[in-house]
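Showing chain A:
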Amino acid sequence: MAKEYKIALAGEGGQGVQSVAGILVEAANDNGREALYIPNFGVEQRGGVSIAFVQIADEKIGSPKFKKADIVIALSDRSVRRTAQYVDERTTFVYDSAIEGIEEELPKNAAKVYAIPAIDVAKNELHPRVFNIIIMGAVIEATKVITLESAKEAIEKKLGYKFDQDPKLRELNFRALEKGAELVRQFNK
Partner candidate 1 sequence: MALAPNMPKAWRAETKPHKFCPGCGHGLILKALGECIDELGIQDRIVFGCDIGCSLLSWDFFNADAIQTHHGRTTPVLTGVKRARPDRICIAYMGDGGGYAIGSQHLVNAASRNEKVTVLLANNCNYGMTGGQMAPTTLPGMKTETSPYGRDVEATGNPTQGPEMVSAITPEGAYVARGTTANLRQLKKMIKKALETQLNGTGFSFVEALSACPTNWRTNAKDTWNFVEKEMTQYFKVGELKVPGEKEGK
Partner candidate 2 sequence: MADKPIKGEKRFFVTGNEVVAWAALAAGVDIMYGYPITPQNEVMHYWTRLAPKYGRKFLQTEDEISAGFTTCGGVFSGARAFTATAGPGNTLMQEPMSMAEMMRIPAVFVITQRGGPSTATVIYSQQEVTLTCFGGNGEGMRVVYSPGSHQELYDYTIKAFNTAWKYRFPTFVLGDGYQAKMRESLIMYDPEERGIQMEPTEMIVGKEGTPGVDREPAHLRNTYNTEEELNVVVNELVDAFWKAAPEIVEHQEFNCEDADIVIVAHGVVTRAAQAAVKELRAQGKKVGHFRPITLRPYPIEAMKTAIAKAKEIILVESAEGQLDKIVKAELYGSQIPITPYFRPGMGITAEEIIEFINKKG
């Protein structure tokens, strides 16, 4: 846990990478850790790839953006191309296995490359609306920056008012979180 983690999350608008980042840093902060989150917010954000830059550490964090990430999550073909620049030989690169036509463009210098079927699981096993929570589970498993339990607390804090109306939603979100972690765990064995 002492390690400082640099995480780049990239996806299309609507895939929820910024909200994943938001919940993640909130949870880390609640656990007394130092977190820094900056979205890319250029003109690019309208119709472009959305990237969240997240850093979590035990001490105050340096510059808000970074050149190379410990973990990169890319959720669309454009995101795979756009995030290649954040990858070096220490990076774990995670992308969705449903993205087509990018085999040649996957970073060759990454320490590890994981293809996870998050889009498929969301669509066929759970619900498309919890896709970003699956991704959050995957990030947590890959980095261990927080525990799944504190992630659940953070989700509860953010969505609790919805869960109160429909308790099934809570279960769905928590399952999505576990599932996301599981998708990465099989690689981490």
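Quick note on selection: all candidates are chains of the complex that A comes from, given by their letters.
Operating definition for what follows: contacts are C-beta pairs under 8 Å (C-beta built on N, C-alpha and C of every residue); 3 or more make two chains touch, one makes a residue touch a chain; residues count from 1.
Every value quoted in this text rests on a predicted model; they were computed, and no experiment measured them.
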item	value
Neighbour of chain A by the touch rule, complex-wide, chosen among 1 or 2	2
Contacting residues of chain A [partner candidate 2, same complex]	22, 25-26, 29, 34-43, 60-68
